[in-house]
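Omission of a single protein chain aside, the complex is shown with its protein chains in their original locations.
Now for chain A:
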Amino acid sequence: MAETTAPAAARPARAAALAPRVKAALVLFVLFALVPPVVIALDDPFLILIATRILAYAIAAMALDLILGYGAMVSFGHAAYLGFGTYAVAILSSYGVSDLLLQMLGAILVSALFALVTGAISLRTRGVYFIMITLAFGQMAFFFFISLSAYGGDDGYGLSQRSTLFGSRVLENDVTLYYVTLAVLVGLFALCHRIVGSRFGRVLTGIRENPVRMEAIGFSPFRYQLTAFVISGCMTSVAGVLLANQAEFVSPAFMSWHRSGELIVMVVLGGIGTLTGAIGGAVAALLLEEVLGMMTEHWRLWFGVFLVLMVLFSPRGITGLVAQLRGRDGA
């Protein structure tokens, strides 16, 4: 960040403000990398599967944050893309295509098409109507897979094996799957981070700030919003591919509207428009779910209480809380 073409005073404050968040993300990634040795020491192999699930959801939440936080598009149908990812694994492997990268490619192609069509229609609307219409499209995808009896319909479909990586079955090892998921998370975080700071990202953020201004200086918001919507959908489907491997099972439950709501909760909990926050939000939400779930079967009630307190006392989520504790403005 040493480029100084404009006068020092004119250097964008945003670039400087982003740095602590990137640092926070790097700390998180290091902590994630240390999970398997700790889990092996604790001799509880089930924990590694929980951790893999958390990382997969972190990818999905981060992808949602790209449009929700930076583009002000509250998609309430994002679980559909998780579903496309999981079913890409099930359907392609039933046709003998078990390679992880090919399955991801399949998931991305289907998601891009779905996002392009539904996004183009949804973006004709604003605010609560956008939320409703993305929900409706998400439900259409949900019911499509419920009716897909060849893959178990409502009951879901067990995978006979995990995806292969370059012809090898290394992913059958839980720790390898975990590190592959972590690598995808880190890679997509880097990509999102670059997008947010790019020309495209600045236009997207500008549209969030004031669409009228953007039109007045020559930008048609629609094409940028749609592009972001497609990128976000594709990234979410990659999370779905990993999630299917973690669960070794796919079902329409991955794409129910509850799941879409949970993704929004993760983003809000972590702090919208921060990327790092979405990752932290996914970790916090799913860990709370696990911990509260062990203590009481009414864990959702206590999770609700926690969420209310969080939104009331730290509207900027965990990111805002951390910034406050460290005594600096992270906005």
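Couple of notes before you dig in:
Going forward, contacts are C-beta pairs under 8 Å (C-beta built on N, C-alpha and C of every residue); 3 or more make two chains touch, one makes a residue touch a chain; residues count from 1.
To be clear about the criterion, contacts and distances are computed from a predicted model.
Protein name for the hidden chain, per its UniProt entry and selected from "Lrp/AsnC family transcriptional regulator", "Cation:proton antiporter regulatory subunit", "Lipopolysaccharide export system ATP-binding protein LptB" or "GvpL/GvpF family gas vesicle protein": "Lipopolysaccharide export system ATP-binding protein LptB".
Contact with the chain not shown here comes from a single listed residue; of A:20, A:197, A:261 or A:293, that residue is A:197. Of A:147, A:173 or A:210, it is A:210 that touches the chain left out of the display.
The chain not shown here touches chain A at positions 1, 3, 5-7, 9-15, 194-195, 197-203, 205-206, 209-210, 212-220, 224, 227.
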